[in-house]
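For this view, one protein chain was removed and the others were kept in their places.
For clarity, chains are labelled A and B in written order, and residue numbers in each chain start from 1.
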Amino acid sequence: MSARDEVLASIRRSLGVSGREATRRLSVETRLATAPRGVIPQRGQVDREARIALMADRAKAAHATVTVLDAMEAVPSEVARFLRDANAPATLRMGDDPQLAALPWADTALTVETGRSHGADLNAVSRAFGAVAESGTLALVSGTDNPTTLNFLPDNHVVVVRADDVAGDYETVFSRLRDSHGTGMPRTLNFITGPSRSGDIEQTLVLGAHGPRRLHVVIVR
Amino acid sequence: MTIHPTSAQFPANAHKALHDPQLQKAFNHVRSAFIDKRAKAAAALPEFEALRDSARDIKAHTLKHLDVYIEAYEAKVREAGGTVHFARDAAEARAAIVEICRARGARTVTKGKSMVSEEIGLNDALHAAGIEPVETDLGEYIIQLRGEVPSHIIAPAVHLTKEQVEADFRRLHLHLHPDRDLSDAQLLLTEARAILRERFLAADIGITGANFLIAETGTSVIVTNEGNGDLTQILPKVHIVLAAIDKLVPTRNDVAQLLRVLARSATGQEMSVYTTFSTGPRRAEDPDGPEEYHVILLDNGRSTMLGTEFEDMLRCIRCGACMNHCPVYQAVGGHAYGWIYPGPMGAVLTPSLIGIDKAGHLPNASTFCGRCEAVCPVRIPLPRMMRNWREKEFERHLSPAPVRNGLKLWAFFAERPALYRAATGLAMRAMALAGRTKGRFTSLPLAGGWTAWRDMPAPQGATFQAQWKARRRGHR
């Protein structure tokens, strides 16, 4: 017997089942097909403005910085300001995200490059697929628009999220993913809540472990 | 590294730990940090208790249908372009990983934190095959430098002080100038980050564990705060996920339930910084990500726990709350437990995986204070299962002879009420006469385990039942 067959056989022996029971199979199929939602915290189940406020509040609690803007056109100058205040160089890397590409980056002093990172970039901007106000979490999906390397290699990461994409809970983000990706998933979905950190030395919290030292969230109404 | 279990020497290990001033100093940071933060996070979410029920039910349901979920999961991984390799035991898992590394001519592999990797002794196997494993979680990196195993499942270096870490860096990071300041956690982290960044960029293969495997989509999920697990999997050409069969969950929505209790229970965060869902290799159009995606799905004894009194242990989501809240773990640390999994979860899991004959002390070394079960996010009845192990030991005559004989003697009297009252009546009067003037004994025959450390208060004299009887007679 192959390892696969033997592992499955051992599980079945222990559970006292054959693996062919229709009720068990149906129970699994139903659960996979319906993906029932469990307990959803009330905290995120609020109207749009309250959701934006909650998103900002929770992201700050996770040591991110947050700005809320009224228009996408204001994003480049906000990114430039953030990098200036962080004493970071005026360089920026981004993917092919059409919404980001359409912005007036030329109005800033930033040198913008596009494509994935190979580790030399200090600053990057990404557009989030969505966000979860409940815990101040950003949701980013891999692809040419927003390469995953930009989420981890730079020191300073700016993430732009449309206010309409700020959900109350994770389940809503998954539901939107079902709409955009069908039954599959992108190669990588990153839930990001604050900048990288470690508490491994004497339980002292220090930011900037392996990923970005700073995470700046820009919510655009 | 592969570790030979020393669980059988638990009392000696514990003795050593209790007399290790560095360890005791390091643990001063733990006691309140994890506990207070968890309590605060739990209190801040009104649905927390309901979420614990939900988390428990999700894992229990999955275990009852595990064979079917594994089949569904495997099909989805394949659909996404990945491969699932089944491993019956540690040796098969090691062999599968070494084979993948060899076939790609890998020289270095970076590793995200994985307890299963410790369980199977993966690093030794890689070394033996001429492949260098690089641990990238800060705590794991430190203990790899020291040639140790983790002493905690989420904080591997919790037993060390920053002075010890500084000394290790100075000893092994040969480029360090003696004047370089490494006196605090931030400075130490900066040093480790610089070293590991180069290793990430140079690695041929990345190996991570998984917190969850999702049957709905064939996705593996890792949860980290550092981002090391992500750099491990997105930079090299090959991503290997090493996970055991108990990591299966049905859907993404189920993962959302579990995530809400995981970080809160572990570190008191609402969410860990990075929760990463990985599905197959990079897509044709993707600019980054691994070109190959392999899952090593390990059994190693878990399937035989199903259907037994230890099935509930497979609900564990490895948050570490049980050990953080355990008075015994807090006193002696993780290494005393003598294998990979310490604390209450280890006291139940270790005998299941390496045998009760080798791990007999672990389920006995508990006061049954119940705090572990009280904080477990998936409500695992840990004390009950430790008691189940004690029953198995008793049935198999593995309990130590003095304990068995003492119990037998006591049971002989306790099962004969008249004899019990006569004997205890006499004994207590005698003990009281001997001890009443001082009120306590500073040593007692057969109770050296007690009186070596504390006094034994003397009994008052006549037993309650004797006095009650006399009082009743007086009333009549």
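In this section, contacts are C-beta pairs under 8 Å (C-beta built on N, C-alpha and C of every residue); 3 or more make two chains touch, one makes a residue touch a chain.
Rule of thumb we're sticking to: contacts and distances are computed from a predicted model.
Of the candidates "NADH-quinone oxidoreductase subunit H", "Branched-chain amino acid ABC transporter permease", "Chemotaxis protein CheC" or "(Fe-S)-binding protein", the chain left out of this view carries the UniProt protein name "(Fe-S)-binding protein". For the chain excluded from display, the touched partners among the shown chains of the whole complex are B.
The missing chain, though absent from the display, is touched by one residue of B:46, B:130 or B:457; that residue is B:457.
Among the residues B:75, B:128, B:202 or B:414, only B:414 touches the chain that is left out of the figure.
Only one of B:91, B:172 or B:447 touches the chain withheld from this view, namely B:447.
Hidden from this view is one chain, which touches subunit B at 11, 14-15, 18, 327-328, 331-332, 364-371, 373-374, 384, 387, 389-395, 399, 403, 407, 410-411, 413-415, 417, 420-421, 424, 427-429, 432-433, 436-440, 442, 447-450, 452-465, 467-468.
The criterion applied here is as follows: only the chains that are shown with their structure count from here on.
Within the complex formed with subunit B, the subunit A residues making contact are 2-4, 6-8, 10-17, 19, 24-25, 27-28, 31-32, 35-43, 58, 61-62, 95, 115-119, 134-137, 142-144, 147-149, 151-153, 169-171, 174, 177, 183-204, 206, 208-212. Within the complex formed with subunit A, the residues of subunit B that make contact are 26, 29-30, 33-34, 45-47, 50-51, 53-54, 58, 61, 64-72, 74, 79-80, 84-88, 92, 136-139, 142, 155-158, 160-162, 165, 184-186, 188-190, 193, 196-197, 200-201, 215-219, 225-228, 230-231, 234-235, 245, 250-254, 256-257, 259-260, 267, 269-283, 285-289, 297, 299, 303-308.
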